[in-house]
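Every protein chain of the complex appears in place save one, which is left out.
Each chain carries a letter (A and B) given by its place in the written order, and its residues are counted from 1.
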Amino acid sequence: MRRHHRILRPSSSAGPGDIGRRAFLGGTGAVLAAALAACTGGGQLAQRGASGGSGGGGALQWWDQFRPLTKMLQDDLFAPYMKAHAGVTVERRQMDVPDLGQALQVARRSNQMPDVHSLAGLGDVSPAALVSEGWFQPIGKLADFAGSPVADLLYDGIHRFNGEIHSFPPFSGRWHDAVPWCNTALLKEAKVDPEEEPGTWDRLREIARRITNGTDGDVYGMVVPSKDPDYLAALVHRLAMTAGAPGPGAIDWATGEYVHDSQPYIDAIEYLVALQKDKVVHPASASMGPRDARARWAAGQAAVYLWGAWFIGGLRVDEPEAVERGVGVWHIPCPETTRNFVYSPPQPGTFWVSKGSEHAKVAAEVLLRMTTREFQTKLAAAMDQPPALAEVVAEAEVHPAYRACVANFQEDVKIGPVPEVGTPGVWQARAEMRDIHPNLGDIVQSVLTGSSTDIGGQLRRYKDQLSAERERAVKAVREEKGVEVDLNAWVFANWDRKADYDQKSYAGR
Amino acid sequence: MTTDPSKTTIRRLRQDWWIYLFLLPTLLGYGAYTVYPLLASWWFALLDWPGFATAGTFTGLDNFARLIEDDLFWNAFWNSIVFLVIAVPLRVGAALALALVLNSKKTPFKGFFRTLFFLPVVTTGAIVGVVFTLLLDASGPVSLALVWSGLIDSPANFAANAGTSLYAGIAVWVWKWLGITLIYWLAALQTIPQGVHEAAMIDGAGAWAEFRHVTMPLLVPFLVIITLIDTVAAFNVFDLMQTLTGGGPSFSSEVIEIFIFRTAFQATVPQLGYASAAAVLFGLLTVLFAVAQALGMRWARGRMGTS
Partner (left out) sequence: MRRPEPRQVVTVVLLAVLGGLWVYPFVWLVSASLKSSPEIFGRGLNLLPEEPVWENYARAWTEVGFGTYFVNTLVITAGTVLLVVVRSALAGYVLGRYDFAGKKLLIGLFLVTFFLPEGYTIIPIAQLTDQLRLLNTHAGVILGLGAGGQIAATLLYAGYFRRLPKELEESARLDGAGHFAIFFRVMLPLAWPITATVVILTFLFSWNVYLLPLVFTLSDPDLRTLAVGMTVFVGERGTDWSGMAAAAVISLIPVIAVFVALQRKFVDSIAGAVKQ
């Protein structure tokens, strides 16, 4: 469930390695093969991968990784379109994330790309990089995306390249992945009113304590899965933002400097440590990944778990009884009663049309249908990531908690700046940057598992190394490839922390 | 072998054609699937090769220079060595002790116990990893049992604690593979003639003395072989460690295989050249290790022979 959400996150956000470790269990070595496929070129693999291929007229090939949306896509998207257009067939293949990435790599090298596909499994690669290598064709002239309900959500450098629309966001960018989901049955057992929102960190801490003390021995107030550093990094980014950190990506937009060692980050990590010291966090948290934690939550072992909007959609598929038992949702708490915003980047495109596709027109038309209010309402009903037209959630058939969660996003989340949008050369510098370890997630993990206590020192070291690496990468691409980019690309002096950083803001920089 | 000049060599080659025909499958397979990959990975180690690029650019020994400065490489290196140094003797020693017991005529239910200890050997590593993640966490039976018995004060996540994760991995590895080593030892013990045992009895030697002076010297050659086999096995712990700890928390159980996998395939921009260099450097260091071990063994054997 989780994987595709991570993939959907734009490349400019938080940390590297957006595919969770858990995902790799499924395909340990999958990316490995992808990487090697990239260097060997074609083969049997591809021929199998694209049996029926896109070249020979025939059906429109569509590859993606959204298992929970399988039925919905078929019934509400492909079937109606095929009915209206005789002679058109859409063949969809759903693959697991690592498999999809690998199949794409090989298909690409042997000229067997599907007509439409998502980018899952290709790692943290920027769509801009793929566009510049000729993966896709523009769809703006094939269907009227500029006049569609999502027109306002299209950005240069994310969806529009060289002035042409290449993709669109079917989901909303206004979301975060630290939503406190609570088990209302356990809350009642501990005599905590689920309606009584813990607006502050301290209140949440107190509620967690009351739940831990007011219930059975092996029920805890919270669960904070710590096996996956990516989860921890995302959580700390969000909490730090509620404490006033800028974002997304821990960058001070006034100067372009990284702020991983600033007070909000230290406070956020110390808050997690305090929860742990109170013994209100499930003691097995350290061995859990995010999905494990959801299962523990569903088993009634912890009452509050901070994760994304898709939590409840996944729960309904895998542990439906936990939904019936009672799910509640709160705003993300802030340290003080004055509320800060949480910042997310604009939602990137999910589906792209291959350069060589002979069904580009049909593909674009099918994709355009995803932007209709009708389809968006159906999308909402899957209770996955919020749909691009988030307002349809109010009338869609969804659980009240999901509706509340999406409504909270409208109040809590602002869209922040993305350097790639302002300066096209940024993606090349980012592709040049090597990973730094220990990164934010690693540091939080080491603190929570007791192998380190020096939060400030570690964060400072990470920030310094990251800054140095960015400088090196910028210099390297400028000098070796002649890319126009400098550190000013990370400066957005007109950023207003209380407003969305919209298209006009980029122009007014 | 002969001492003759080239003329006979040619004749011999002509005469021995069938020998090479017999060797052909092995030569082909070995060349293609063992020697070539080995040489290829050495070549990759000299390249700067981001995963998405079609080819690398030659950068000489740059990767090695970076590796030597990479703390996480050395962390993984030492973790692998610690794993080896603790796990192999533990596995070999425990299996020997068990084999001695199971080899004794007086022990009942031998076949049953042998089967028990062998069960984990045929179990998929990934399953073992996942099962033990649950067994070893703070609400799992191991922690509960230890708290209940008063051996530890508060619940512990053995596989997710920086201080214990590597050792948890070692314990699970020994658990999984003890059975096969046990069978090696049982086989070795079968080679000791019963007469030796009886002679010792007549001399009135105690069990320990008998083992120390009679059985052990006879077992030394087997000790060498079994240790070698298990040492090679200790370098193949990827699926187990990846599922059990994933190398964490904070790299505390990251063995070299996980380091290579992480740099080659989990990084934002995969670095195939760097990962190959890590494999090569580790390989070289291991060979040194193995040579040292072999020399040590030879020395020990020499001493045992003379004492």
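Criterion: a residue touches a chain if its C-beta (ideal position, glycine included) is under 8 Å from a C-beta of that chain, and two chains touch if they have at least 3 such contacts.
Everything numeric here is computed off the predicted structure, so don't read it as measured data.
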item: Among B:A76, B:I170 or B:L186, the residue in touch with the chain that has been omitted; value: B:L186
item: Full-complex contact with the absent chain, from A:A79, A:A146 or A:A299; value: A:A299
item: For subunit B, residues in touch with the removed chain; value: 1, 9, 12-13, 16, 18-20, 22-23, 25-26, 28-30, 32-38, 40-41, 44, 98, 101, 104, 106-109, 111, 113-128, 130-132, 134-135, 139-141, 144-145, 175, 178, 180, 183-184, 186-188, 190-191, 201, 222, 225-226, 232, 235-236, 238-239, 243, 257, 260, 264, 272, 276, 279, 283, 286-287, 290
item: Touching residues (missing chain, whole complex) on subunit A; value: 22-30, 32-33, 35-37, 39-40, 42-45, 48-49, 96, 98-99, 102-103, 106, 218, 289, 291-292, 294-296, 298-301, 318-319, 321-322
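In the analysis below, only the chains that are shown with their structure count from here on.
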item: Subunit A-facing residues of subunit B, complex; value: 49-55, 72, 126, 133-134, 136-140, 154-155, 157, 159-163, 238-239, 242-243, 246, 248-252, 261, 264-272
item: Partner subunit B, residues of subunit A touching it in the complex; value: 16-17, 19, 21, 24-25, 28-29, 31-32, 34-35, 38-39, 41, 123-125, 129, 218, 226-227, 229, 282-284, 286-288, 301, 431-435, 437-438, 442-443, 445-446, 448-452
